[in-house]
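Missing here is one protein chain; the remaining ones are kept as they sit in the complex.
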Amino acid sequence: MIATLEQKKNITAASADRKPVLFRISRVQKDTHDTFTIDLEPPKGGFYFEPGQFNMLYLHGVGEVPISICGDPSAHDKLIHTIRAVGTVTKAMQKLKKGDLLGVRGPFGTNWPAEESAGSDILIIAGGIGLPPLRPSIYHVLANREKYGKVVLLYGTRTPKDILYRKELEQWRARFDMEVHVTVDRAAGDWHGNVGVVTTLISRSHFDPSSTVAMLVGPEVMMRFTVLELQKRGIEPDNIYISMERNMKCGTGFCGHCQYGPTFICKDGPVYPYPAIKDVFVKREI
Amino acid sequence: MMESLEPLLAEHPFLKGLDPRHTQIITGCASNVRFDTGQIIFREGEEANQFYIIRQGKVALQIYTPGRGSIIIDTLTEGEVLGWSWLIPPYQWRFDAVASELTRAIALDGKCLRNKCEADHDLGYELLKRFSSIVDQRLESTRIRLLDIYDSNP
Partner (left out) sequence: MKTKEPLPTPTVTIERKNLDVLFSALIKNGYNVIGPTVREGAIVYDLITASNNMPVGYTQEQNAGKYKLVKHGDQSVFGFNTAPLSWKKFLHPPTLELCHSHRDRNSVTITTPKIEPQKHAFVGVRPCDLAAISVLDKVFIASPYTDVGYQARRSDVFIVAVNCGQAAGTCFCVSMQTGPGATKGFDIALTEIIEKDRHYFVAEPGTDQGETILKSVPHKEANIYELKAAESQLENTAEQMGRKVDTTNIAELLTNNSDHARWQEVAKRCLTCGNCTMVCPTCFCSTIEDVTDLSGDNASRIRKWDSCFTLGFSYIHGGSIRSSVMSRYRQWLTHKFSSWHHQFGTSGCVGCGRCITWCPVAIDVTEELKAIRSNEQTNPSTKSTKEKQ
């Protein structure tokens, strides 16, 4: 499930002394009014990760935040993070520019079952800032397209202005071997796309529920309703994977902050098979 | 024309599994329609005497607010049903419906159906059940959107 043993060793070595490794920023791009993407150049040796994993990003003097990795898992010469400016650290990161240095610890956490799902239909459902953590999986699936059945991407955001990776979405939509549906919560009359919650897209898309692996990321409310809808469509709980978010300080299970039921999101998650957290998923204040 | 509509209706998710007798009655009130991109299907305030079973395309439900222009409330596509105001007095549309792309649908005459439902309560009950399920889904969708879950400052 998790990274290879060799990678794991590196992680242990890199993270245990809590020392971030400095990466230089090669590009900064504004995606939306509050979201931006930074490309980082790994030091020699490259950067290896599995789709779904995250890094702890450290900005000198401001702090460290967990951010999922959203680039291509097969491209080791570039590390990409899409960040939404919502807190002190991420807002400060918004001011970063090409050439600046950013500390990186990671990768941490479990991954999407991208490789393990060969032979199945792939249903990827993202809400809001949930698309970046799923993008590495999309890259992996598309790079090995022949190994999978139908591939469907459903993506919901607040307004058309909040849609991430527009160009790529257009490219994916143009493919004959991928179904892409985007919906927004609200839009003006000149919007030609869908309006409605992302769960309404499920019944509009084509996949075989008996052999579909669903991967979802979004606000918890969205994921709760999505899981219900997927089960209604006949997808087995075992084939539903969700990525959880909590306040992580260390990434290594030492700080205790990201406990979710009996698990630590940083090392037992962020990606869970739904049955693993089913019991706490509907519990409040867990 | 009518002969060809019955199987189309019977297969549509909205009417699937309906008693053939009822499908037949409904077919009696049905007609094939087509809307081009941008064509207005109905407008807020107009008398609501139909509903539409969408076979292909996309319809935007909109509301016009001064200053903000038209706001899209919901979009409906293939396999879905547009309109239930024909069921509830005073039978008046509450929103505008605009085809956002070429849309093919089956229009059902609400006035005709209302009478048939009154005459045959079995049919009426069956249709109401199906409509309440749609109302439930739309309400749920609306409620979730009301939460504004993607907002960065909730």
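Going in written order, the chains are labelled A and B, and every chain counts its residues from 1.
Everything below uses one rule, namely that a residue touches a chain if its C-beta (ideal position, glycine included) is under 8 Å from a C-beta of that chain, and two chains touch if they have at least 3 such contacts.
This one's a predicted model, so the numbers in the text were calculated from it and none came from an experiment.
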For the chain left off this view, which of A:A75, A:A143 or A:V282 is in contact with it?
A:V282
Quick one: say which of A:G149, A:P209, A:G253 or A:P273 touches the chain that got left out.
A:G253
With the missing chain put back, which residues of chain A would touch it? List them for me.
8, 11-12, 15-20, 22, 58, 60-64, 86-87, 99-101, 103, 245-247, 249-250, 252-257, 259, 261-264, 267, 279, 282-286
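The rule is simple: only the chains that are shown with their structure count from here on.
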Geometric centre distance via CA averages, chain B-chain A, whole Å
36
Residue numbers of chain B touching chain A in their complex, please.
58, 60, 62, 68-75, 77-79, 98, 100-101, 137, 140-141, 144-145, 147-153
How about chain A: which of its residues touch chain B in the complex?
34, 84-86, 127-129, 156-158, 162, 183, 185-189, 191-197, 199-200, 203-204, 218-219, 221-222, 225
